[in-house]
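Just dropping this structure here.
The complex appears here minus one protein chain, its other protein chains still in place.
Then we have chain A:
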Amino acid sequence: MIVFDQVQKSYQVGGRAIPALHPTDMTIETGEVFGIVGHSGAGKSTLVRLINLLEPPTGGRILIDDENITDYNAAELRAFRRKVGMIFQHFNLLSSKTVADNIAFPMKLAGIYSKMEIRDRVEELLARVSLTDHANKYPSQLSGGQKQRVGIARALACRPTILLCDEATSALDPQTTQSVLKLLADINRELGLTIVLITHEMDVVRRVCDRVAVMDAGEVVEMGPVSEVFLHPKHPTTRDFVFESESIDRDELQEDLSKADGRILRLTFKGESTYKPLLGSVARESGVDFSILSGRIDHIKDTPYGQLTLSLVGGDLDVAMQALKAADVHVEVLR
């Protein structure tokens, strides 16, 4: 468990303290995939680097499994960092070392593993990230996705309990992003590793994260389970991210809504209710006519969801609302 207790960070620029992270309280549970989403400059890079103290905080305490890591001396800190893997947007592999040597590097630095142990572990990790055939290549000979898989294997070498991902998929194409995210999800499930992932893409959060924190201007403005934050965003920044990820143009949406008649509702289905033939029966029972203005059916991690914007005309609106609520559908009246 990672606990932030009034953690803050500011930089000294020309004698003035510029805050990068305002005092923040946050708890990341063991074994969860925790997303931190924000625009560039929002402070998410700083936040993730506080967890392995690449950036020391200027105030507050960071507790990891009840130990205050801000108290560590240099040797304790180095030992602690071996238990926290990290992967990067630009991979940061050593260009002078082969794939196998890159993966072995953290184990060699640790100085507590025998040659045999290192060789076996590297082989095992190469197989896990499906790069066995590329063991003796140099990073420059690999594609972006392959490089990131080497990065993941390297981060896992010393069997860490936490994996930090710094924009790990931002330099990759959509298809490669998909496969890297799947690998991360597998690792989380199979090894029970806690993953802290920062990104500026809500879509990445939607696919792999259990909970998410939204950052804006050095502050966490919204935090909660992904389904909650994603389907019912409260803060304007969060709404921006959600709209962005669904490629919704707000002005267009407003225009569409203004053309429609009657009441406009947004319905959110989650889990089982997504598959029920609900709209037809509600329409029959209440006598309302509906037209679909916009909609999306997708998954949040493993949970299916649907979100529809409808305009309703005629019939008994109250009966329709009751029926929808009774079926566990979240109803929001937009107009």
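In this text, a contact is a pair of C-beta atoms (placed from the backbone, for glycine too) under 8 Å apart; a residue touches a chain by one contact, two chains touch by 3 or more; residues count from 1.
The working rule: contacts and distances are computed from a predicted model.
Hidden from the displayed complex is a chain whose UniProt protein name, among "histidine kinase", "Cytochrome b", "Nitrite reductase (NADH) large subunit" or "Metal ABC transporter permease", is "Metal ABC transporter permease". Between the chain not shown and the residues A:Pro57, A:Pro139 or A:Gly218, the one that touches is A:Pro139. If you put the hidden chain back, the residue from A:Leu47, A:Ile69 or A:Met86 that touches it is A:Met86. Only one of A:His39, A:Lys97, A:Arg119 or A:His200 touches the absent chain when the whole complex is considered: A:Lys97. Considering the full assembly, A:Leu54 is the residue among A:Leu54, A:Ala185, A:Ala217 or A:Val319 that touches the omitted chain. Touching the omitted chain from chain A are residues 52, 54, 74, 77-82, 84, 86, 88, 90, 92-97, 105-106, 108-110, 138-140, 158, 164.
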